[in-house]
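Dropping the structure in here first, questions after.
Note that this complex is displayed minus one protein chain, with the remaining chains in position.
Residue numbering begins at 1 within each chain, and the chains themselves are lettered A, B and C in the order written.
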Amino acid sequence: MEMTMRSYPNEWVSESIMYRQGVGGGYSGKSHRLTKEEQGDYHYTIGPYSSPVLKISPGDQVVVDTADAFEGKIKSESDKPTEILEMPWLNPQCGPILIEGAEKGDTIAVHIEEMIPRGDQPRGTCCMIPEFGALTGTNYTATLNDPLPERVRKINLDEENVYWSERVTLPYKPHIGTLSCSPEIDSINSLTPDSHGGNMDLPDMGPGTITYLPVRSKGARLFIGDAHACQGDGEVCGVAVEYATTTTITVDLIKDWTIEWPRLEADDFIMAIGSTRPLEDATRIAYRELIRWMVSDYGYDQWDAYMMLSQCGKVRLGNFVDPKYTVGAAVSKKYIFS
Amino acid sequence: MEMTMRSYPNEWVSESIMYRQGVGGGYSGKSHRLTKEEQGDYHYTIGPYSSPVLKISPGDQVVVDTADAFEGKIKSESDKPTEILEMPWLNPQCGPILIEGAEKGDTIAVHIEEMIPRGDQPRGTCCMIPEFGALTGTNYTATLNDPLPERVRKINLDEENVYWSERVTLPYKPHIGTLSCSPEIDSINSLTPDSHGGNMDLPDMGPGTITYLPVRSKGARLFIGDAHACQGDGEVCGVAVEYATTTTITVDLIKDWTIEWPRLEADDFIMAIGSTRPLEDATRIAYRELIRWMVSDYGYDQWDAYMMLSQCGKVRLGNFVDPKYTVGAAVSKKYIFS
Amino acid sequence: MEMTMRSYPNEWVSESIMYRQGVGGGYSGKSHRLTKEEQGDYHYTIGPYSSPVLKISPGDQVVVDTADAFEGKIKSESDKPTEILEMPWLNPQCGPILIEGAEKGDTIAVHIEEMIPRGDQPRGTCCMIPEFGALTGTNYTATLNDPLPERVRKINLDEENVYWSERVTLPYKPHIGTLSCSPEIDSINSLTPDSHGGNMDLPDMGPGTITYLPVRSKGARLFIGDAHACQGDGEVCGVAVEYATTTTITVDLIKDWTIEWPRLEADDFIMAIGSTRPLEDATRIAYRELIRWMVSDYGYDQWDAYMMLSQCGKVRLGNFVDPKYTVGAAVSKKYIFS
Partner (left out) sequence: MEMTMRSYPNEWVSESIMYRQGVGGGYSGKSHRLTKEEQGDYHYTIGPYSSPVLKISPGDQVVVDTADAFEGKIKSESDKPTEILEMPWLNPQCGPILIEGAEKGDTIAVHIEEMIPRGDQPRGTCCMIPEFGALTGTNYTATLNDPLPERVRKINLDEENVYWSERVTLPYKPHIGTLSCSPEIDSINSLTPDSHGGNMDLPDMGPGTITYLPVRSKGARLFIGDAHACQGDGEVCGVAVEYATTTTITVDLIKDWTIEWPRLEADDFIMAIGSTRPLEDATRIAYRELIRWMVSDYGYDQWDAYMMLSQCGKVRLGNFVDPKYTVGAAVSKKYIFS
């Protein structure tokens, strides 16, 4: 297999953990195309029981057509989510993609290179779904209040902007909401994030960044879906600007690097990601994983790392609306690679 | 099929919801035996992807040999749980058992008739597992403290007593820790309770009571395991007196009664069960479900039920150590059947 | 001062911690009367900044007229709590009562002897207050849902029963909702429980039991109020059957016994009490305090106590509606005094 150097959109990637430690070595072999037709049925649960749709080698690229979280079913602002959507058939995932050589205990690196909007305008969808979102009683925070009204927003968007309203235009800040390898024996619905990844809804997980995911089954079984054209911290109403994309990722395999929770690398920071309830526990997980990472890979004393992050750690709230909440804890690379 | 009336250990059962609404009508058909040999491999995840081990009719009885939560691997007080136990291969479940005619939207009733200890003394096992339990940092409540020490207790027990220590003898109060029908598309590890049931660890779920479980897949796919010879509220150290049993259940099917979360009926109370984190949300779920039950089945006005439970509702803390916490909210039957 | 033995309503009291360790020694000196007139203005915050209304000696009895939590302002079922009640002037407290000789680090024992209803029928009040209660969005669990409707229930009650409705009569189970000594420097509104005691709303805190409270300022500064004619676990709608009483307590002082959180002793159990959010942390506090108590006073090994409570600990949910939630963790005296 002839290998050619890929020109990454971000120069920093050639200094990344993925590039330096990945089996694929930053070189790409094949580029694979995963369209809706090749995908066939989407998956709504992330586990070891579904049939792979693609098998790739470390360092390969995949160009995948993701559906929006509602599978394109919400077409107009007069649509009623409660009439159109049916649990648990939400948040359709592409995959599973097998990565050659991946085994329990390894780590998969996913470099998101590009996310291009697909479909006719208005391509974006936001809505208020009864008993879903942060500022309403829900199935878990069970109240007797009447639910909030249903609302649908259909939104024009392109690679520059999200045209939210007459008054407000937001920048296009694409990212992948749901990304994961399979758990070992569980199959977890695609609405729920956990230590495997899943529905993290982390705005940092966009083009130019690399996500590291723990491998828990042979071949890793990578799932991807749930693109957002932009999202605020916490995804407060429960829904981002959901849209369909053509997303390009390069996937590599890191042997002998076992991680317990997902991690993310950007040009200027590294981040550990935790997902659970209550929110302080998600934050605890993220910070503890970040400390452990600094200790094992970067020579930090554990107490020095703990006290130092108390001065310069950064926290990103991914979501506090999903069945588990997601938090990233990050530190600037300048304090790590010094 | 000839039907004969079974003599129930508790007379009240003939007035139960199961008896009055079940397809099996309180009559038993066959009695089935599910030994370790007939079970074959246990299951560690509760879902729709495993092969049934038994198919029964509504009203049938099953006599099942349950293994203890550690599958009998902890044999002496010098054993180290961290050396012997391997995640996620914990809490082995018997089943799945198919119930004829059960479909999504129905409810399965499980009347626990009898739980007889199995195996040589000391039959019971309790232990402290590092980073597991309520009074320690855990994988979720992530701390940097050193873990608690490992400790194993092997305990003699019979159908009268649990011989905890020289100083303390506890009464035998058997119950089933993990009971569930399958989720629709998820497969959930047997350590986690949720709306399907699962690892609820509710001391009330013992002989003489009936548990009602939502059916979400064809045949219901019933799983059972995790017997406790006794357990305190909350299962504070993370482990009850775990033991192997021969347990007798009668299983019935209730059509046209859809429940969102498990429910339990005893001679003198009805209980709704919620499982999530944080603990107040589990309690909210339980109380809301109880109110909805009182409104839909017993003619209560919603606000009257809400204010009345504020005066006479009873709360049982099942566990606050599992990945989700379990709470039952109950009301005396004398206020319901009045 | 001549001391005469008081005949306690419960014989067990003569074996209690209070009786055995109290300075007053189970003998009573004076009996004091604290009427509304002698009280003057009630207090709505519990702290060191208010003027004492009474000074007593250890072992003295106080017969106090408590007002209901709404200070009697809700008189009819057509009253609107939002029009009548004004924050923070809720939950009026009698006191502070100074106990001679009490100093920071000591413990006050409060034996509730009797609670007699006062006032004209219908004496009891329950209501639904918008944004207050467990099954509604609140000031803390901030949602955008419309609030629940206001509802007022006026209830006849006597020393036998609470006549809730045509359908339901509940037994009279009186208890004190709010009981505390003063914090050291904080003054905490009477709606909030914490380590000083306060608005615990614990149904066990009724006649025949003894509550132990930490002393944090000279004279202890005891406050009492908020009687409930009955209350369910958790006080789910936010309000019990609130009523005015004449309550008789005997107060004693225990030197050289420092407790961090309130404790309770009944004829057959001892209980430690924790109050915070989320609810699992309140439960953690209660169980940890109970273990510490068993270790320091009853010769238990810490790990044995931890594992044993996992088999026989009992949890009472006081409230999960106040600004902090209250949980009691209890163990049977038969396992303690063995």
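Remarks
We take it that contacts are C-beta pairs under 8 Å (C-beta built on N, C-alpha and C of every residue); 3 or more make two chains touch, one makes a residue touch a chain.
Note that this is a predicted model, so its numbers are computed, not measured.
Listed by label, the shown chains that the missing chain touches in the whole complex are A, B, C. Looking at A:K36, A:R153, A:K255 or A:K333, the residue that reaches the missing chain in the full complex is A:R153. Residue A:L170 is the one among A:I84, A:I116 or A:L170 that touches the chain not shown.
If you put the hidden chain back, the residue from C:Q21, C:T45, C:N161 or C:S332 that touches it is C:T45. Residue A:V162 is the one among A:L34, A:L90, A:A109 or A:V162 that touches the chain missing from this view. Counting the whole complex, the residues of chain C in touch with the unshown chain are 44-45, 47, 49, 88, 139-144, 184-189, 274, 276-278, 281, 284-285, 287-289, 291, 302, 306.
Contacts to the hidden chain, counted on chain B, fall at residues 135-137, 141-148, 278. What chain A contributes to its contact with the hidden chain is residues 126-128, 133-135, 148-149, 151, 153, 162, 164-165, 167-168, 170, 230-241, 277-280, 283-284, 287-288, 291, 303-304, 306-315, 317, 320, 325, 329, 335, 338.
Here is the rule we go by: only the chains that are shown with their structure count from here on.
For this pair, chain B with chain C, the centres built from the Cα atoms lie 34 Å apart.
Chain centres here are Cα means. That of chain A falls 49 Å from that of chain C. Chain A has residues 141-144, 278 in contact with two or more other chains.
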